[in-house]
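Note that one protein chain is taken out, while the other chains of the complex remain in position.
Take a look at chain A:
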Amino acid sequence: MRRHKQWPLRPLAYSFCSSSAETVTNSTVAFPLKHVTKSNFETTLNDLRSLVKAADFVAIDLEMTGVTSAPWRDSLEFDRYDVRYLKVKDSAEKFAVVQFGVCPFRWDSHTQSFVSHPHNFFVFPRQELTFDPPAHEFLCQTTSIDFLAKYQFDFNTCIHEGISYLSRRQEEDASKRLEMLYGEEGIDSTVETEDLKLVRLSDVLFAERMKKMINEWRSGLLHSGNASSESPRISNGSTQSTETVFYHMRPALSLKGFTSHQLRVIKLVVGKHFGDLVYIHSNDKNSYSQDFVVYTDSEYDKENLMKEAKDERKRVGERKIQYAIGFRQVIDLLSSEKKLIVGHNCFLDIAHVYSKFLGPLPSTAEKFVASINNHFPYIVDTKILLNVNPVLHQRMKKSSTSLSSAFSLLCPQIEFSSRSSVSFPQQHVKIEVEVDNVRSSNWNAGGKHEAGYDAFMTGCIFAQACNHLGFDFKQHSQSDHLAQNEKLDKYINRLYLSWTRGDIINLRTGHSNADNWRVSKFKYGNIVLIWNFPRKLKAREIKECICKAFGSASVTSVYHVDDSAVFVMFKNSELVWDFLTLKQQLESSDGPVSVLHPLSKILEGGNTGAADYEAYKEICSSHISKIVFSDQAETVGVKSRTRPDPQGETERKEENTVVVTPTASDLIDTFLANRVEAKAG
């Protein structure tokens, strides 16, 4: 979505940057950016905690492996807000986040400037937990990967060194599984041995030898009191070895170099023949596994030992889960500090944050809104700010509001900080960058477009925008929460659901549904979706065909979903019903009438499907993503009900009519005014 739109602009900005980089390579340093990977994550997280606590706001930006899982999943002209949400949901569920930029900004009253701390986290959904493996898979959009490559994204660092994570839901599930594994009774251990039967001759022989060896060790232990610590190697030339050690204050035989199958045999032998010996398998925190045969004094002692061993395994498991949470700790930090989160056209970003770090995305936009507020109470989208606020909109001089162009327009002093000769008027906010306790205000703006840098740009735009809105940071005290400032109030928690359509989603709860949206008022009940018609037919021809059958004014417009499908917008919803009925009639009769009928051109081939708008929503909600829309429609299986239920139709229409209430209307009016203005210009 966003990355898509920025495409043509980024290379421009990039080429400019790189050329400026060449001229000043020696005089300035590269942009200071804190790169965070697995190895320095823990230490960085500790530092970041205090930085976020002290921050006035935190800017974020994400890089993903893709945006749309099929061309038709892109934002289309006729996407209703709920369909749009389904498309964003699909994107967030299918693609992976590979980089996460976090940049806390703090107003420093001494230097009269903002201090920013850009962090660039490499993230990769590595599976850290072996006992909880829902095989994780993600999609890569070829063009997006190519785009990342164009900006020298380091895939090796990402995959080799990226920080892994668990969402809150995944953590809960993992804990539950752990509970199950080491829970109440220890059935698991007994059942496992039952499964194994000694059939192969080699196993029988091995078991016999082990029995003898263990017996010797045990009797040595009991009779001499101090068994020789080094028992003889039991197999010539192999790596197998045993050694007397202590396990939880008890004498034990540590087993090394055996195969897992052999260990199972040993376990079986111990269980069968030695009442006072216990087989223990333990993992230390580096998941280095160790196996012991432990001697116990009594039944009571044996139970104790089993319990101790189980508790230990559980502790190790818990530690592993804690470690596996990984990057989510950053999200938890942002959430618990309730800081103002700043993003640029960030609805998709927020959806990714939700699905990766909180839990599965809710099925509807309404549920999403109801839930996201609990985790991130204040979000501001700089793209909304720049487009909806009249002052800023004017300042943008109708140029693109993409991240890089907004940055160079609003914050030239930062972009060209290397060229100190150019002086900028006082109204520009001064921003410094601090990384690893080194502060700099002079750097080479050229460099890679990494998530950390993009987050920094977003934050700069926000700071500058606040300045233009008449925000005086000098008077503004630390205790004031930026998010509660009335000047920003209109824009907080409003995100673009679809930038191209101008649909805005309001994340504030406590409003009625209708109030949560600013959506265009299409009559979705008047739309028919047609797919699998002969490929060579163009929108114009389809319109002609239908007009011949239903009158020249019957169709308002025809719009391509992709090559294989179109939306036909009828004048009214009765025509939708008429069209679908007629189609069915024509298909059921094979007479000459149907061949000569104007619609026969569309129905040629006999595979043409048609359905109302709700079917489109159903198709979008499927987790399948076929590249061609008609394939998708067939796979989802809406073909069987090309005939809408007229009763349900009217009911649904009622539901989906959006009433724009006065409370939201001021925002919308400004917005619309701006849009008209932009169009005129």
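Please note the rule applied: a residue touches a chain if its C-beta (ideal position, glycine included) is under 8 Å from a C-beta of that chain, and two chains touch if they have at least 3 such contacts; residues count from 1.
Operating definition for what follows: contacts and distances are computed from a predicted model.
Participant: Consult the UniProt record of the chain that does not appear here and report its protein name from "Serine/threonine-protein kinase 19 isoform X2", "Electron transfer flavoprotein subunit beta", "Poly(A)-specific ribonuclease PARN-like" or "Transcription factor TGA4".
Facilitator: "Poly(A)-specific ribonuclease PARN-like"
Participant: Return the single residue from A:36, A:51, A:70 or A:294 that touches the missing chain.
Facilitator: A:70
Participant: Touch as defined at the start, partner being the missing chain; which of A:56, A:79 or A:154 qualifies?
Facilitator: A:154
Participant: Residue-wise, where is chain A in contact with the chain that is not depicted?
Facilitator: Chain A touches the chain not shown through residues 65-66, 69-71, 96, 124-127, 133-143, 145-146, 149, 154-156, 158-160, 180, 187, 191-192, 194-195, 535-536, 538, 563, 624, 627, 635, 640.
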